[in-house]
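A single protein chain has been omitted; all remaining protein chains appear in their positions.
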Amino acid sequence: MVLFSGDNLRCFRGERTVFANLSFCCPGGGALLLRGPNGTGKSTLLRLMAGLLKAENGTIAWDGADIADEPEDHNGRLHYVGHADAVKPVLTVTENISFWAALRPQQAQISDALAAFGIDYLADVPGRFLSAGQKRRVTLARIIASPARIWLLDEPTTALDAGAIVDLQREIARHRANGGMVIASTHAEIGLADAEILNLDAFQLTEQAA
Amino acid sequence: MSGFWTIVRRDLKLAQRQGMDSYMVVAFFVIAVVLFPFGVGPEANILARISSGVIWVAALLAAMLSLERLFQIDFEDGSLELMALQPVPLEVVVMAKITAHWLTTGLPLLVATPLLAVFMNLPYEGFWVLVLTLAIGTPSLSLIGAIGAALILGSRRGGVLLSLLILPLYIPVLIFGVSAVDGAISGLSVKAHLLIMAGLLVAALPLCPWAGAGAIRQALET
Partner (left out) sequence: MIFHKYANPNRFLKLATTIQPWAAGATGLFFVTGLYFALLASPGDYQQGETVRIMYVHVPAAWMAMFCYTAMAMAAAVGLIWKHPVADLAARSTAPIGACFTFLALFTGSLWGKPMWGTWWVWDARLTSVLILFFLYLGYMALANAFDDPARGSKAAAILALVGAVNVPVIKFSVDWWNTLHQPASVVKIGGPAIHSSMLVPLILMALAFKAYYIWVLLIRIRGEINAGKIRALRLRQVHGGPPPIAARPSQGVN
């Protein structure tokens, strides 16, 4: 069974230590929910897992191998959903999604991805006409359009309505049933009741540690 | 390599749909050159004497103006961090974006050159050498400028800063470009100039995407 894990991570950003001594572990099919007040480093940890940031200390490993050794391989097995939607205003929804899918080795049907989030009727609409919620659906459809083992979701439900959250719950369940893993920071209910919870408040350095 | 062409095609499509970009660069190029007859007077001899330098400097400034947006828009809307998270090496992404930049700005500049050569009364012997030096030189400008465009990501005052960073680095390309044209006009051999320019391009081809990718990585660490 594959394992996505981090060991003894310490992250330093913007001249302060965000967290330290943090370890996590997520098996195939598993889910990890990041919790903690603002500023405790939920987004930082997700970016660290994606390889966008480097840890000051500690390693993140896929199946025992440090992800920093083969960054392109790691990129190939993850999808990252950040705060920005990266939807180009002059490209249609289909063009937006197929561009990202084309950069990856495996692709699914774009139409299936659109249908999963109920935006198949928007397929030929340029991005500039979309509402914030619709753009978010496009972003989520992007990660369905090419399969990847790890989903890193940073507040995925921002701007989503109840219907879209149901779609997201269903897709997450399907992804996990296929052996995928989900690591998310959210306060909304996205069908991760059985997820392991990582509370980042526990890894803040105290005054005494200084 | 398929990732490379996917990004080039996408950037060309973006440039074509939001239009204007190439058009504005060429318009700037033409207007900047046309200012000179007003500044130094319409005397044919003087214009001919300074034509190669003026056209080259204007081309350099025009190429630089469009560079600010090379990574900026993708950086702001989150596309750049997603590109850094694809199984395509970031250096290839940078190279693809530089290629698209050259196709949408460097190439149109070349097309506009004959018009400006006529305006500036450029002697005929220098014309083809001018086109050739621009053809070899403008890719170097895009390559070197890409480093600057990557370095200013997330900074205050991007555009002015960019010119301060890269104009000094453009000086060698300018010197050899202009002196090749002047050499051709005075009937000298220009092989050495062209070879040096080609050498600069060959050196910039691997180094600039590498440095640019490094600059983007540190920009994304925020």
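Note that the chains take the letters A and B in the order they are written out, and that residue 1 is the start of every chain.
Convention: contacts are C-beta pairs under 8 Å (C-beta built on N, C-alpha and C of every residue); 3 or more make two chains touch, one makes a residue touch a chain.
What you are looking at is a predicted structure, and each value in this text was computed from that prediction instead of being measured.
Participant: Identify the residue among B:L12, B:I50, B:A135 or B:L169 that touches the chain left out of the display.
Facilitator: B:L169
Participant: Considering the whole complex, not just the chains shown, which residues of chain B touch the missing one?
Facilitator: Touch set of chain B with respect to the missing chain: 147, 151-152, 154-157, 161, 164-165, 167-169, 171-172, 175-176, 179, 182, 200, 207, 211, 214-215, 218-219, 221-222.
Keep in mind that, in the parts below, only the chains that are shown with their structure count from here on.
Participant: What is the distance in Å between the mean C-alpha positions of chain A and chain B?
Facilitator: The mean C-alpha positions of chain A and chain B differ by 37 Å.
Participant: In the complex formed with chain A, which residues of chain B make contact?
Facilitator: Answer in residue numbers: 2-3, 6-7, 10, 13-14, 17-18, 76-79, 81-89, 220-222.
Participant: Which residues of chain A touch chain B in their complex?
Facilitator: Going by the criterion above, the answer is residues 13-14, 50-54, 72-73, 75-76, 78, 80, 82-88, 90-91, 95, 99-100, 102-105.
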